[in-house]
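Right, one structure below, let's go through it.
Missing here: one protein chain of the complex. Every other protein chain is in place.
Chain nomenclature is as follows: A and B, assigned in order of appearance, with residue numbering initiated at 1 for each chain independently.
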Amino acid sequence: MAGTGVSVLELRDVHAGYGLSTVLRGVDLRVGAGERVAILGRNGVGKTTLLRAIVGAIRLQQGELQFAGQTLDALPTHERARLGIAYVPQGRDIFASLSVLDNLKAAAFGTGQRDWKASVDELFAEFPVLADKQKARGGSLSGGQQQILALARALITQPRLLILDEPTEGIQPSIVDQIADTIRAINEQRGIAVIVVEQNLDFVVRLGTHAYIVEKGAIVADMPAADLLREEAVQRKYLGI
Amino acid sequence: MHTHASFFRRPYSSMTPMLSHVTLRLTPIRATLVLAILLIVGSLWMSDFLQSQASNWIIFGLLGVSLVFVWGKAGIFSFGQGAFFGIGGYVYGIASINLVAVTNETVSAVVLATLGAAVAAGLLGYFIFYGKVGDVYVGVVTLASTLVLFTFMSSTASPVYHVGDALLGGYNGMAGIPPLTVGWPGGSPVALTIWQTLAILVALAALVLCVLYALLARPFGYIVSAIRDNEQRTQLLGYDIRLRKLVVFMIGGAIAGLAGALYAAWSMFISPTVFGLQQAALVVIWVLVGGRASIAGAFFGVVFVEGLSTLLGSGGGNATPIVLGVVLILVVLLLPQGTVPALQSWLRPRTASSTPVEAPAAEPGGAVDPRMPPGLSAGSSANGSLRVDGLLKRFGGLTAVHDVSISFAERGVHCLIGPNGAGKSTFFNLLAGRFSPTSGQILFAGRDMTRAEPHTRARAGMGIKLQIASIFPGHSVHENVWLSAYAKLHSRAAAEARATEIIDWLGLGPQRHVLAGELSHGQKQWLEIGMVCATEPGIVLLDEPTAGMTRTETARTAALISSLGRYANVIVVEHDMAFVRQLNVPVTVFHQGSVFASGRLEELQQDERVLNIYLGRHGGQRA
Partner (left out) sequence: MEHVSVGWLLNIGVSMALSIAILALVSLGLAVMFGMMGIINLAHGEFLMCGAYVTLSLTRIDVPLWLAIPLAGLAVGVLGYGVERLLIRFLYGRLADSMLATWGLSLIMAQLTVLAFGPSTQGIPTPLGSLSIDGYSFSRYAFVIIVCAMLLMALVYLMFTRTSYGVMARAAVQNPAMAAAVGINPRKLNALNFAFGAALAGWAGALLAPMVGVMPSMGEAYIARAFMTVVVGGPGIITGTASASLLLGGIENVVSYLSTPFFGQGALLIVAIIAVRLLPTGISGRWQRQL
C-alpha cells in the first residue's frame, strides 16, 4: 500500500529540531487516505521529533507540511486537532484526575462536538471496558485500559489521521496483539489513516503497515513490514545495536 | 593567566554600575563612595525639607536593599522585610527611650535594634529553611509573620503594654522617640542637625553597601548567587544551602532592622503600619521598579515611586494612586527587568560575549588533551569501585529493576544499554540517589550508599550527571567550574587554578567568560562533565550524555569520556549506538529490569537474542 491516490499527510524536505539543533534533516513522507504506516528506527534518530512536528509542538525550520491539502505550519496544535489530526503520545497522557467519561468529553468539547452523547455511546459499545469504568479516575486504569481510553479519546474527535507514539511501551505483552488488532480495525472500518512510531517489529507486522526506517533524521528505507521481517541485514543495520 | 582581579569582570553583572565604560576600573565600591561623598557635600545646598526628604528616602532605600540582597541575589522571596523593619523601629524606640537619659546617646539603641532584628530573622529563617517549605510559601510565611506582628502591635493600646518607660501605644503607635543622638554617659547629649543626620545616614548606607558588595565578591557571594541560579545543582555539589540561606536571611533582616531603627529616629515615631500589607507590598514594588537584582536599583525605585507619589500627592492626592498603578503596570509590561537594568543595557549596548558561540562545523574544541583530566587522582588513592547486590525497585505493581547484582571495577568505562522500558534509567536513578530501592544494597568504595541523599553521594565522591544539563546558566563557564572546584577544595586560589585546567582540558577555553546559558547544547553537556570532574570524584555516572548532540560533538564526547575512563570509574547509560561503538568498552544489556547480557558490543551485535529484545521480534519482548 504505497502512497497512491489522495494523500492525507505530506511532508516535503522537512527540517526540524529544538532551539539551534536540527534533528530532522530533509524528511519526505506521504501518507495516503486510509493507509497504515509505521516509522521505525533506533532511539534518538528523530521519530518522536517527527510526530511532534506534525502535531505542532515544534515549528519547522525548513520544508513543507500539508494535511489534506492545507499547509499546517502556522497553525497551533489545537487547530490541527480540530482539522482532524489525533495524537496519542508516548505514555498515553490521559487526563489522570478526570474520569474516563470526562476524558472523552474533554476531547469532544475541545473539537467542538455538540452531539457527544451519541459518540460516547458508540465508543462504549465498541469498547465495553470503558463503559464499565466510565466513572473511574483515568489514573486508576491499567496500562492496557489507558491505551484503549487514549484511542477512544482520539476517535471521538472524528479524526482523519491517527498518530500513535510507541503504543506498546509499558503494555503487558499479552495485550499487544489485541492493541494491534484494534488499531487495524479502526483503520479498516472507519478509513482513518494511521501513523505508528514503534520499536516492536511483531506489532508492526501484525498491524500490517508500510514501514519507513529513519536514521540520522531522514528516511533511509521503506518496504512493507512483512518484508522487513525477512530482511535480517536491514534490521541489523538500522534497528539493531 | 587568570588573576584575582579578573574575577571582578562579570559580564552582564547587575553589580556593575552604569558608568563602568567611562573611567578606569569603577568598581561598585568606589562608585558608592564617590556618590556618597557627592551627596553629602551637595546636600549642603538643599533646603531643609529636601534634606529631610532625602533622609527618608535613604532609609527606605536601605529597606529595599535588604530585599534586593535576600531576593535578587539569593532568590529568597521574602514578603516580610517590613517585619524586621518594624522590629528594628520598635526596639530602637524602646531602647532609646529607656537609655537616653543614662547614656546620652542613642547609637547603642541602633545597635540593639539591628541585633534584635537579626535574631528575629534567625528564628524565622530557621523555621523556614530547615523545614521543607517551598519557594512560594516562603513568601506566604513571611507575609503572615509581618501581619501577625501588625495584629498584635495594634492591640497594645492600653498603658499596660510598656517596656520600661516606653509605651507601646497600640494602633496609635509609640511617640516621643528620641532622634539620633551622640554623646556619652556623664557628658551632654548632642542632637544632630538635619544636615548632620542626612550625612550620617548617607555614610551609614554607603558603609552597608560597601560591605554587601565586598561580601558578594567573596566566595560566599558566588555561592549565594549559585543558589539563586540553580539550587538543586548547588546542593548536588555538596554545599549546605540551608545554612547559607539562613545567613543571607539574617543579614537581610539586620539591614532592614537598621533601616527601621533609623526610621524611628528620623520620624521620632513608630506605629504598627510598618508591619502592614501596604508597607510589605511597597518594598516589593520599589525593588521591582528599580530592578530586583540591583542594589543601586533599590534606591532608584524608592526615589521614583515615593517621589512620584509625593509629587502627585501635593495636588490633593486624587490621581496619585491611579498614576502609580498605571506606572506599575507599564513597568511590568515594558521593562520586565526593572528600570535600572534597562538603563544599564541602554547605556552599554550589548557588549557581545567574548566570542560568538562556536558553530559545530569546525571541530569544536580541538583534539582532546591526552593528559589526565584535572581533578582526578592517578593511582589507587581514589577508590571508585561500585558494587550492587540484589537491587530491586517496585513502583506500585510494576517491577522496574528486578534483583540486579553487578560489580563495576575500579577504573574504566562501562556502558549500560537496553531497549525502552528495560529499567536502565531506573537503575541509574537508584545509583544516583533520586529514588530509594525497595530492597538491595549499593556499595561505593566499600561504603553503603543505598539510601544516601544525593548531596551525601556527591561529597563521598560519586559524580553524577543527569540527562538534562544542570548547570548555572546565569554564570560564566569559568564561574561554573570554579563553584564546583571550590566545593571540594575550599580555597579560592586552588579552585581558580583547577577551573582553568579543566576548562582547557574540555576545550572550552575560548568560551571561558561566556554565560553558560548561551552555550550550545553539546557545550553545556561538556561543561557539566567538567563540573563533575572538579569535585574529584572516584566514580562518574553519566545519563545519556550525548542526547541532542551533533555527530561531531558526539565523537568528541566519546574521546573525553575515554580519557576520563583511564583514571576513574565511569558508568554511562546510553541509547546512541554509534557513540557506544566509538567508546569501544564493555557493555551490559538490560531487559525488563534485569541484566540480560554483558560483553563487548561486537559480540552482542551478532547475538540473535539481543536483536530480538531490541526489535520485539519473534516474541522477544515477551517475559
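Side notes on the structure shown:
Simple rule for what comes next: contacts are C-beta pairs under 8 Å (C-beta built on N, C-alpha and C of every residue); 3 or more make two chains touch, one makes a residue touch a chain.
Keep in mind it's a predicted model, so treat the numbers as computed, not measured.
Summary of contacts with the chain left out: across B:Ser47, B:Thr151 or B:Gln232, the touching residue is B:Thr151.
Screening B:Ala113, B:Leu167, B:Leu212 or B:Ile285 for touch with the missing chain picks out B:Ile285.
From the options A:Val55, A:Leu72 or A:Leu130, the residue with contact to the unseen chain in the full assembly is A:Val55.
Although one chain is not drawn, its touching partners on chain A can still be listed: residues 55, 57, 76-78, 81-82, 86-87, 89, 93, 95-98, 102-103, 105-107, 109-112, 153, 157. By the touch rule set out above, chain B reaches the unshown chain at residues 77, 127, 131-134, 136-137, 140-141, 143-145, 147-148, 151-152, 154-155, 277-278, 281, 284-285, 288, 292, 318-322, 324-329, 331-333, 336.
Keep in mind that, in the parts below, only the chains that are shown with their structure count from here on.
Distance between chain A and chain B, defined via averaged C-alpha coordinates, is recorded as 43 Å. Within the complex formed with chain A, the residues of chain B that make contact are 417, 419-421, 520-521, 547-548, 550-551, 575-577, 580, 589, 601, 604-605, 610-611, 614-623. Chain contact summary for the complex, chain A toward chain B: residues 18-21, 42-44, 166, 168-170, 173, 176, 199-203, 216, 229, 235-236, 239-241.
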